[in-house]
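Before I ask anything, let me first share the structure, which is written out below as C-alpha cells.
Complex shown without one protein chain; remaining protein chains in place.
Which chain is which? They are A and B, in the order written, and residues in each are numbered from 1.
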Amino acid sequence: MSGAVCALDVRSVSKSYGATVALQDVSLELRAGEVHALLGENGAGKSTLVKVLSGVVKPNVGTMRIGGEPYEPHSIVDARRRAVATAFQELSLVPNLTVAQNLSLPQQAKGRLGLVSGAATQKRGAAILNRFGLPLSSSALVADLTLAERQRLEITRAFACDPKVLILDEPTAALAETDWLFGLVRQATAAGAAVLYISHRLAEVRELCQRATVLRNGRSIGTVGLQEVTDHNIFEMMVGRSQAEEMRRRATAGASTRAAVLEAEALVGGSLKNVSLKLREGEILGVAGLEGQGQRALFRALVGLAPLNSGSVKVDGAPVRLSGPDVALKTGRGIAFLPEERKTEGIFPALATATNIVLPVVGRIGRAGLVSERLERDAAAGSSSKVDLSSRYLDFRIGDLSGGNQQKALLARAMQTGARILLLYDPTRGVDVGTKQSIYAAIRSFAESGGAVLLYSSELPELVHLVDRCLVVYGGRILAEASGADINERTLVAALTGHAAHETAA
Amino acid sequence: MTGTRPSAALQAPADTRRIGRIRSETISTAAIFVLTIILIFASRFVSPALGSWDQVDTIITLASFLIVVAFGQGLVILVGGLDLSIASMITLGGVLSTTWNGSFGSEWALIPAVLVICACIGALNAVGVIWLNIPPFIITMAMGIIVASAALGYTSGTPRGAAPDAFLALMKGSIGGLSAVLIFVLVFALLAWTLQSATAFGRRLYAVGANREAARIAGIATWRPIMAAYALSAACAGFAGMMLVGYANGATLRMGDSYLLPSIASVVIGGSSILGGRGSFAGSVGGAILLTTLGTVIAALGMQQGWRTVIEGAIIVGALLLLREDLIVKLRSVR
Partner (left out) sequence: MSANLNAARVTAPGSNLAVVMRRVLTDGAGVVAILYVVLFALYALWDRSALTASGVTNLSNNAAPLALAAAGESLVVISKGFDLSVSGVVSLSNVLMATYPLEGPGGALVSLMICLAVGGAIGVINGVLVAILRLQSIAATLGTMIMGQGLALVIMDAPGGTVADWVSYTLTDVIFGVIPISGLIVLAVIALWLVFRRTDTCIGLFAVGADETAASLSGISVARARVTAFVGAGLLYGLAGFMLSAQTATGNPTAGTPFLMLTFAAVALGGVSLTGGRGSLVGAVIGAATLMLLQKVLFSGGVSSFYTGIFQGVVMVLAIIFGSLILRLASTGARA
C-alpha cells in the first residue's frame, strides 16, 4: 500500500528493566486511517510497548516519529499534546473523582479567578458523554460505576481528545458487546486517525483490523495483513510452533461416577449471583469466562477469601464453612489455591524458592519447630520435580527466577501441602510455552493420581486441551456446561459472549 | 517435545549469578560490625579511656538493654509494623518488678508474671492492628501513653522498691571472670537469632511481613505471627526494664524513653527493611552496639545529648536511603 500516510513510525525500540528485557528491537508502522492489531501472549511485551507509545516509560533504544517529526514523549500529557491517546487495560480512572472530573484530568474546567469550576467541568463532561453516547451521569463517582461503565468511560476519554493516534489496550475485556466501540473506531479512522488495537479475541480483531503485528518474548515476529493469514498462522507466530498436535483433547475417563469432592450450591456473594458446581475426584473441571464475570469471586469464595451471602459448600460430602485458606487446607482432603497474580499474591521475592514452596507446611518439616534451608530444600525436592522445576533453583531467591519458574514453584507449593483439591486461577498466565507444557503435565498427573482440579484459564485453547468438563461463567452465574465433544473453542466462545451454547461442533 | 526456547535474556540468569548466593543481609551486617570496630578504635583519639577492653565490656553492658529491646522491635518491624509503646513497657517492667518485689512471694513467680502482663498488653496492640485496622504506629503510641499514665498513677509519681535479686546478680555479677551480662547477651543473641531465622515461626514472620495477603493465601493464619511479634516485643521491653532496675537498683518513671528511637534505629541500620519481610537480628545487634558506642563517644566529647538524637535521625534516614529495594535490586543485577 504505497502512498499510505504513516501516522506513527516506531523503529527498533528496546526496553529493559534491570536484567529483564521487556522489548527487544521492536518496529511498528501505523498508517493513517488503519486499525492495526497488536497480538501476543501474556508477557510478550504488549503492555510495555503501550507504555512506551503513551509516554509512560522511555525506551532505552529506538526512535519514534509522528508525521515525520521525532516523537519523544516525557509523559502522558506530552503524548496527548502530540495527539496520541490511550485507553489502558488497567483502567486509569481515579475512583474518588466524578466522571466529569476524570474526563477533564489533569486540568479541570476553570471559572472565575482561574479557580476550578464544578459546574463548568460538569458541563464539559456532559457534552463529552453526549457526544459519544454514554448514558452516565457526569456527577457520578467513578467508584460507583460498574466495570463495564468504567471501561466505556476510559475509552471515551481517549477518544474525546480527537487523537491522531489512538491506542486501545484490551478495550472489550469488560464490554458485553462491541458495536458501540467499533462504531467509534470506524468514525475515527474515517477521519484519518490511526488505531492500535490490542486484544486476545481474534474474532473481533478480524472484524475490525486490517493488519496485525505479532509480538513474542519482547520481539516483533512480523506484520501481516489479516486477510492473508489463518488463525492457525497467527497462533504459530504467537507461540512459535504449530498448535495442532498440542491442543488435542485428552480422553475422558468416565469421571461422572466418581465421588464429588467439592460441591457448591447456589453461592451468592460479591459478583456471584448464583453458582453451583460439583467437582469430582480425578477430574479437571474448567471454568471459562470473560474478565469480570465472577470467576475470580468464585475461586476466592471456594477457598474462604471472599465472604458469601448465601449458599453452601461441601467438601467430601460434609458441609463446611471456609473462613480462610488456612482453614481450607485443613478441611477434608484439603483445598489449595494458586492465585491470579504471582507477583503480588503469590511469591515472597526475598525468600528462597524452597522456603516459598514449603511455607504452608513449614512447621512439619523439622524437629521442635527448627528449620534450616537444607531441610527446606530436601522437603521441596519432591514437589519441585513434579512440576519440572530444576532443583538448582531451590536455593535461589525466588524473586530472581523467571516468571515461568516462579509459577512452577507456586504450583509446587500447592502440591506440597498435600491437598487433594487444587483451585488454579490462570496458572499459565504470562508464562513461556515450555513452562506451560510442564504445568499441563503436572496438572494431568495430579488428576490421574486422584486429585481434583478446578481450573480457570483466560486462554480457551488451554481449557480445551486440559479439561474433562467446562463451565462457562457469565454475569456471576454458570451459563453453560460443556463436556465431551462440546469442548471446543467455537462453542465456548459463543457461550462466553452470552449467546446460548447450542451450536453443534463444527 | 521441542518448543522455541525463550530468549536467553528472559530466562532466569540464575546460573551465572554467584552473587545471589551471598545474601545482602550478610554484607550489611558485616559492614555494621566493621563500622563499630572502627568507631571504637577511633574513640581512642577522643579519650584514652575509651577503646580499651574494659570500655568494650562497658559498652556491651550498656548496649545489653538496647539489644534486648531491639529484638522485640525487630520482630514487630519484620511483620510490617512499628512498636512505639516499648518505652512505656520498659518503664512498666521496671516499676512492677520493684513495686511488687517482696510482696509477690518468690521472685521466680514475680518475673514471669510481669513478663506475662507485658505480653498481654502487646497482644492488645496486635488486636488493634489486626482487627480494628488501626495503623500500628498509632495504636502503639496510644498504648504507650496509656501505660505510662497508668504507671504514673499507680506509683503516685514515686516508684518505690528494690530490684529483684536475680537482676541485680545479672547486671553486676560475673561468671568465671567474664561479666554475667556479657554471657547473657551472647546467649540471648544466639537464642533470639535462632528464633527469628531458624524456626518455622520465624519463617512465617518473614512471609507475613513481606506480603500479608500472599501469606494468607499461602495458608498461614496471619494473625498468629503478628500477635506473637507484638507480645514478644512488649515482653522484651519489660525484661529490659527489669535489667535496667537491676543496673540502677531502682526504677524511675521515664526510664524507658531514651530507648524507643534507638531501638528503631538499631533495627533499621542493622539492615532490616522498615516495610517488613527482610532483615536479620544479627544486624540489629550490630546496630545496637554501634549506637551505644556513638552515644558514649558523644558524651565523652562533651556534646549535648540533643546531637545524639540528631545523629540517630540522620542515621535512620541514611540507612533508609541506602537500603532501598530498588538499589538492592540494581546491586544484585550487576553481573
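Methods note: contacts are C-beta pairs under 8 Å (C-beta built on N, C-alpha and C of every residue); 3 or more make two chains touch, one makes a residue touch a chain.
All of these numbers come straight from a predicted model, not from anything done at the bench.
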{"item": "Among A:Gln24, A:Thr48 or A:Gln108, residue touching the chain not depicted", "value": "A:Gln108"}
{"item": "Residue of B:Gly153, B:Gly176 or B:Gly302 in touch with the missing chain, whole complex considered", "value": "B:Gly153"}
{"item": "Where the missing chain touches subunit B, by residue", "value": "82, 128, 132-135, 137-139, 141-146, 148-150, 152-153, 156-157, 261, 264, 268, 274-275, 304-314, 316-317, 320-321, 324, 326"}
{"item": "Subunit A, residues in touch with the chain not shown (by the definition above)", "value": "56, 75-77, 80, 88, 90-97, 101-102, 105-108, 115-117, 133, 135-137, 139-141, 144-146, 148-149, 152, 176-177, 179-180"}
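Just so it is clear, only the chains that are shown with their structure count from here on.
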{"item": "Complex contact set, residues of subunit A against subunit B", "value": "16, 18-21, 24, 217-219, 240-241, 303, 305, 324-326, 328-329, 336-337, 339, 344-351, 355, 359-360, 362-363, 365-366, 369-372, 392-393, 395-397, 400-402, 404-405, 413, 417, 432-434, 437"}
{"item": "Contact footprint of subunit A on subunit B as seen in their complex", "value": "1-7, 9-15, 17, 20-21, 194, 198-201, 203-204, 206-207, 210-211, 213-221, 277-278, 329-330, 332-333"}
